[in-house]
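For this depiction, one protein chain was excluded, whereas all remaining protein chains were kept in their positions.
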Amino acid sequence: MASMIKVGVLGAKGRVGSAVVAGVNAAEDLELVAEIDRDDSLEALVDVGVEVIVDFTTPNVVMDNLEFCISHGIHCVVGTTGFDDERYEQVRKWCAAADGIGVLIAPNFAISAVLTMAFARQAAPYFESAEVVEYHHPNKLDAPSGTAIKTAQGIARARREAGMEPMPDATEQSLDGARGANVDGVKVHAVRMTGMVAHEEVIFGTRDQSLTIRQDSYGRESFVSGVLTGVREVAGHPGLTVGLDAYLGL
Amino acid sequence: MASMIKVGVLGAKGRVGSAVVAGVNAAEDLELVAEIDRDDSLEALVDVGVEVIVDFTTPNVVMDNLEFCISHGIHCVVGTTGFDDERYEQVRKWCAAADGIGVLIAPNFAISAVLTMAFARQAAPYFESAEVVEYHHPNKLDAPSGTAIKTAQGIARARREAGMEPMPDATEQSLDGARGANVDGVKVHAVRMTGMVAHEEVIFGTRDQSLTIRQDSYGRESFVSGVLTGVREVAGHPGLTVGLDAYLGL
Amino acid sequence: MASMIKVGVLGAKGRVGSAVVAGVNAAEDLELVAEIDRDDSLEALVDVGVEVIVDFTTPNVVMDNLEFCISHGIHCVVGTTGFDDERYEQVRKWCAAADGIGVLIAPNFAISAVLTMAFARQAAPYFESAEVVEYHHPNKLDAPSGTAIKTAQGIARARREAGMEPMPDATEQSLDGARGANVDGVKVHAVRMTGMVAHEEVIFGTRDQSLTIRQDSYGRESFVSGVLTGVREVAGHPGLTVGLDAYLGL
Partner (left out) sequence: MASMIKVGVLGAKGRVGSAVVAGVNAAEDLELVAEIDRDDSLEALVDVGVEVIVDFTTPNVVMDNLEFCISHGIHCVVGTTGFDDERYEQVRKWCAAADGIGVLIAPNFAISAVLTMAFARQAAPYFESAEVVEYHHPNKLDAPSGTAIKTAQGIARARREAGMEPMPDATEQSLDGARGANVDGVKVHAVRMTGMVAHEEVIFGTRDQSLTIRQDSYGRESFVSGVLTGVREVAGHPGLTVGLDAYLGL
C-alpha cells in the first residue's frame, strides 16, 4: 500500500485553514501531522516529517513560511494572498536553490472557478464580445472580485494574442457606471446580494449566438477539493507554479 | 359572428410598424383597413372607418396623431417614445373631452418584459437586495435600457412604500463602474454583446435564497402579440392608460 | 411599546425546528416561551401562555398537535408535510369550532419559492409554452420535488381557466424520459447534482421571447423568514389558510 502523504497546515485555526484541516483528515491518502497557528514554531514541521504544507495565513508571514519550508525540503501549497511579481521572483530563487521542491501558489482553489478562467481564455479568440458579471454576498469589501479581474485580464490577453479588434459598443448616452468597470478593455460588473455566496459568469457573443460559462460557489468549502488536488500533485511539479490550472492539464 | 375590429397603422412602413401590419393581417379578429406613413393624410382613417389605430411613429408627430384620432372617436394604442408628464396630461385632457375613447401608451409591448416589471414590483418588499442586469446587442445607443431604468424605478418605489432600509453593501474598494449605475438606489448593469437581442434579468436576494426574473427577446417581433392585446382591449379601457400591465390585471 | 408575540416551537430539536428556534430568538418582536419535542407534554404551551405555535414535526403527530392548540386558542403555523384534503377538512372543522383562531399550513416557507409559484400562475395565460426544471442535491428521494409538482399544477390550472390549447410539441422520436414528467400537461424535469441545494426554474415561451422565473435556495435556512412572517400574521387570518402566498397579497 502506498504510504500517506504527511501534511502540515499553517493558519490551521483560521476559517479557511480549519476547513483544510477537516479535509485532510477526511482524505484516506493524506495524514495530518502538524497544525501550526500564529505563535507556533515552524520547527515542529521538520520534527514530525511534514512533506507538504498548506499555507492559508497572511501576506506578512507567508514569505517567512515559504523560505523556511523550501529550505527544509518541504513542498508548499499556498492560498494566502498578496503575491506580486517581486514575491514570485523571490520564491523562484528559493526553489532554484532547493532542488526538486514544488511550490503551488493559487489565487483560487475552487475547481469550478479555475476551470471558468481557463475556458474563458480558450473561448476568447472566437467571439467578438466578452464581459464578466460576478455576484457576491454584500459583506464583500472589494468590487469586482479578484477572480473576476483575473478572468477579464486572461480574456484581454487572449484577444491581444489573437490580434482581435476592440469589442463593438455603440453606447453614446450612459448613466455613470452602467457599462461596468473596464479591465484591459473587458467590462466587468459586480452584483452584491444578500443570500448569495460567490458566483461568476463570463459571457461571450458573436453572430447569432452566445456562450456563457458560470461558476457557483454555494458554500464556503468549495476550495477544499482543489487544495487536496494541489497537495497530492505538488511534489510532481518542482519549482514555482502559479495557478491550479497548470495541474489540470488545461 | 362578431365583426372584426377595424385597425389603422401609423408608421406602417417603419421596421416596427410593418411587423404590426403583418401581425394584424394574420389575426382573424382584426381587419387592417389603413396603412399611414410619413406623407399620408390622417383623414383616410376616418374615411375607412378605423376603430383603433396603432402608432409607432416619432415623438414629433405622435401628439398631432393622437389629437386627431381622439377627437375623431378613434381608440389609440401607442408605442412611440418621448412621452413625459406634460404630454400625458395633454392626452388626458383630450380624452376627457372625447367621451369613452381609450388611449394606451406603453413603453414596452413585449409581454415577457411587461410581466418582468410587474413581478419585480411585487417581489421587491420581500428581499433585502435587488439589482438589474440587462443585455443588448452592441449597436444600442443608450445604457442602461429604458426598460431597465423603469424596472429599477419600480423596485425603488415598492421598497420605499414598504418602508425598507437601503440595501446592504460593504464595498469599500471598487473599480470605477464595477457596481453599476445607481437608479434611485437600485444598481443597474448593462452588458453589450454581439449576437444578443434584448434581455433583462432582475435579481432579488435575502437570507439563504435568491429570486431571478429573466426576460429574453430572441427576435425583433416580441412586441407584436402585446400590441394586438392592446388593440383588442383598448375600447374597454376609456381614458389614458400608461403601461400594458394595467390590461393584464397585474 | 407593542408587546412581543409569545411563540412555542414543536419539533424544536429537529433540524428545521432548531433553525426556527434560532430565528425566533433573533427576532425582536417575538418571544420564544416554549420548545417542545418528542416526549414533552403540550400542556406546557398553555401554562406559559403561548399565542402562536410553529409545528415542524411529523405527519403522525401533527394532527394531535393541531387539535390541542386550536381548542386551546393557540394560532398555528405548520410546515409539517403529509396533509391531504381529508386532513384540511378536519382542520377547518376544528377552526370553525374555535372562533378567531388562525391556522397556516404551507408546503414551502421559502419566500422565493412561494413567489415563483405565484408568478408562474400569473404568467401562464400569456405564453404558449411552459415547463419546469428543478435542481436538487443527489440525496433527495423524490423526483420531481413537491414544489415543482405544485408549480406545474398551478400553471396547468391557470391555462385551463384561460381556455388555452395544449402546448405545441412536434416531438416524434424521443429517448425515454427526455421530455420529462407530465404533470397535468406541463413537463417537469428534475436534475440531481452534488453541491446544489434546492433550485427551481419555470420557463415560459411565446413568439420571439421567453420569461424565466428562477428560485435558488443556497442554504438550509431559506424558510426561516417566511415562517416568521407567518407567525406575525396568522392571528389576522382566522380559519385555515393553505400556502403562504395568501398572506403576501398575491
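In this document, chain identifiers A, B and C correspond to the written order of the chains, with residue numbering beginning at 1 in each.
As a working rule, a residue touches a chain if its C-beta (ideal position, glycine included) is under 8 Å from a C-beta of that chain, and two chains touch if they have at least 3 such contacts.
Small disclaimer: the values here were computed from a predicted structure and weren't measured.
The chain omitted from view is touched by exactly one of C:Phe109, C:Phe127, C:Phe223 or C:Tyr247, namely C:Phe127. Counting the whole complex, the residues of chain B in touch with the unshown chain are 195-197, 218-219, 222.
Along chain C, the points of touch with the absent chain fall at residues 127-129, 131, 133, 135, 138-144, 149, 167-183, 187-196, 203-210. Residue positions on chain A in contact with the hidden chain: 110-113, 115-116, 119, 122-123, 126-127, 204, 206-222, 224-225, 248, 250, in rising order.
In this section, only the chains that are shown with their structure count from here on.
Chain centres computed from CA atoms place B at the largest separation from chain A. Taking the mean of each chain's C-alpha atoms as its centre, the chain lying closest to the overall protein C-alpha centroid is C. Between chain B and chain C, the centres computed from C-alpha atoms are 34 Å apart. Chain A and chain B, compared by their mean Cα positions, are separated by 45 Å.
For chain A, residues that reach two or more other chains under the stated contact definition are 195-196.
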